[in-house]
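All protein chains of the complex are present and in place, except for one that has been dropped.
Moving on to chain A:
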């Protein structure tokens, strides 16, 4: 019902001023940094947490905590129930068919490594090929390189154009009878590009090749429907969706998850253990060895409830308006260049200022209380593609305001003055 309310809201006002309505939910946004109001524009690295999620964590720790799936006592039953409720919240959030298709992981990186070990090491052989793209974060490159090295498999890379868009024709040409897997980001963390993953997944499936989607940068900014996308795996992290760190999920189609070997061995992932033979548990527990971050999972669920109440479509619309507002201003500043100019992107602005190293940009903006990310954004192949060592990246959330964009623009002007 609450989601429906938000959608109805949207119909009356296509881009409601979300920041005006929800900013007060985030206590950290009242901070001052270097005596200036914090302008937090590093949301692609990690988003901030609303009071309702903080309260949920406190409530869990003060009234509900025990280990899960084990004891018969009161607290254990409560904790187990809340943990499994969080799993179902995540299931509905991405429209998975069943809750057992949601595996809690420590984050996106952990989820990708799970697929590499569980699926890749079992099914990928010497001479096989794995397709990645030039837009991947290191976390969706390195595990596959490790696998390729171990198995004698080959990595193929989908190139991008100067706007930072994948060349889909080239992608299709990379397929051959040895292609066994595609690992592809939904949204580029460094440039903000939204990839046409639905078509790319469909093409891979025509060749009988499964696809993993790195959704770390997409899930916070748009509605994700894994059944509509028909992806085989989809991974994202809680801390980029206003939740805690140390928690994320891997969605996987039940059939595939069942066919895979466990990633980590330990408690909770077994049905029975003798020294002769261990029988593994069913999914999702087969992939959740050891005591999971229970509080973080429940906090993640609370964060998803919070975002769902606002509505992902409303968030996407508002953030798009912020992006347009920021782009229009920054693009007109002489000597400033935006890297990644596709029209289909999330609210990420990667830019360089002529004659100023991005690290100096980051340090000087910090003096004004503005938090941006500077560096290669764990995506060195993108930097190599554009022949730059690094960029400065402003990434927006629905709690950011146009006034904060103005502060960023003033900050850029003031840096140019220092370096003039």
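Quick notes on this structure:
FYI, contacts are C-beta pairs under 8 Å (C-beta built on N, C-alpha and C of every residue); 3 or more make two chains touch, one makes a residue touch a chain; residues count from 1.
The rule is simple: contacts and distances are computed from a predicted model.
UniProt records the chain missing from this view under the protein name "Nitrogen fixation protein NifU", selected from "Branched-chain amino acid transport protein (AzlD)", "Transmembrane protein", "Nitrate reductase subunit beta" or "Nitrogen fixation protein NifU". Within the whole complex, the absent chain has one touching residue among A:337, A:357 or A:402, and that is A:357.
Across A:123, A:280 or A:419, the residue that sits in touch with the chain not pictured is A:419. One chain is missing from the display, and on chain A it is touched by residues 34, 356-360, 363-364, 367, 375-376, 389-390, 418-419.
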